[in-house]
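A single protein chain has been omitted; all remaining protein chains appear in their positions.
And now, chain A:
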Amino acid sequence: MKFQKEKNNKSNIEEGIVKVILFIMALSSVISLGLITFFVFNEGLPFMINYGITDFIFGTTWNPTDQVYGIFPMIVGSVIVTVLAMLIGAPIGIAVAVYLVEIAPRRVAKIVKPAIQLLEGIPSVVIGLFGMVVIIDLLRRISRGPLSEYLPAGYQTGYSVLAGVLILAIMILPTIISISADSIRAVPQEYKEGSYAMGATKWQTIFRVVVPAAKSGILAAVILGVGRAIGETMAIIMVVGNSVQIPIPGWETLFAPVRTLTGNIALEMGYAGPEHRQALFATGIILFIFIIIINSLTLLLRRRRT
């Protein structure tokens, strides 16, 4: 009996130690998040306040050598590229998700699914390199050929909003497809059966019953896609030209070279002096705020669903 008791004690001690260790590990994500927030804000916020928040956000000139730091052109760049990429990527992504879950024969789904997984795994610099060579070349030919009369010289290099949009649309596809597919799959079978029982065709059922029922999940997919697009850095730097300017409004915008918020940070951090670096961290804060807003939206959506 004594032996038994000792053994119990030992396993109780082990249990206690393990529990404490696991608890500390579980705090890792909160601690990391706290550290990231603290360091980024601590470095960027005092600068932003000193410089003037409105001057910083709405200033149209970015010239670190003269201590002028206005990031409005980068905000415009990020927003244009993201919105247009969503306009292309979201419908295609949702369509593929519907196809995969509702229509695709099993054999076809077996090819498409791993393909999407692979697309998600391809490093962004590889997609960027592809864009830098193939898409830029194509756009350069178009803008220097048939469109050369209508475009300013600076808009004819191929490095442009449109190149960024195409690359981003490709990169957000896997995110949108996999999350929308999950929510479409979660629509109860009874809904569909009810619709069929009313004599609806398969397409009517998908369009009028399944997709509306999966609406909030699809919306969440799109919102996460926006987050992904606005945060993408490397592939974008490689194709958008990175010049700090607000594009001419109109269709010409598509061919304008722009710089994004992420690009601004990645391109200049390497050689930035102290004040310049603080301005870049302030840029990071703006990016951070975008992401927090986007993620709170998905949280709200989920609350409403349950």
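The working rule: contacts are C-beta pairs under 8 Å (C-beta built on N, C-alpha and C of every residue); 3 or more make two chains touch, one makes a residue touch a chain; residues count from 1.
Quick note on the criterion: contacts and distances are computed from a predicted model.
A chain of the complex is left out here; the name its UniProt entry carries, from "PorT family protein", "NADH-quinone oxidoreductase subunit M", "Protease PrsW" or "Phosphate transport system permease protein PstA", is "Phosphate transport system permease protein PstA".
When the missing chain is restored to the complex, the residue among A:Val79, A:Ala213, A:Ala266 or A:Leu301 that touches it is A:Ala266. Considering the whole complex, the residue from A:Ile122, A:Ala186 or A:Leu300 that touches the absent chain is A:Ile122. Of A:Ile49, A:Val83, A:Ile248 or A:Ile292, it is A:Ile292 that touches the chain left out of the display. In the full complex, chain A touches the hidden chain at residues 11-12, 14-15, 18-19, 21-23, 25-30, 32-33, 35-36, 39-40, 43, 91-92, 95-96, 98-100, 103-104, 108, 111-112, 114-119, 121-130, 132-134, 170, 173, 177, 201-204, 206-207, 224, 227, 230-234, 237-238, 262, 265-266, 269-270, 280-281, 284, 287-288, 291-292, 294-295, 299.
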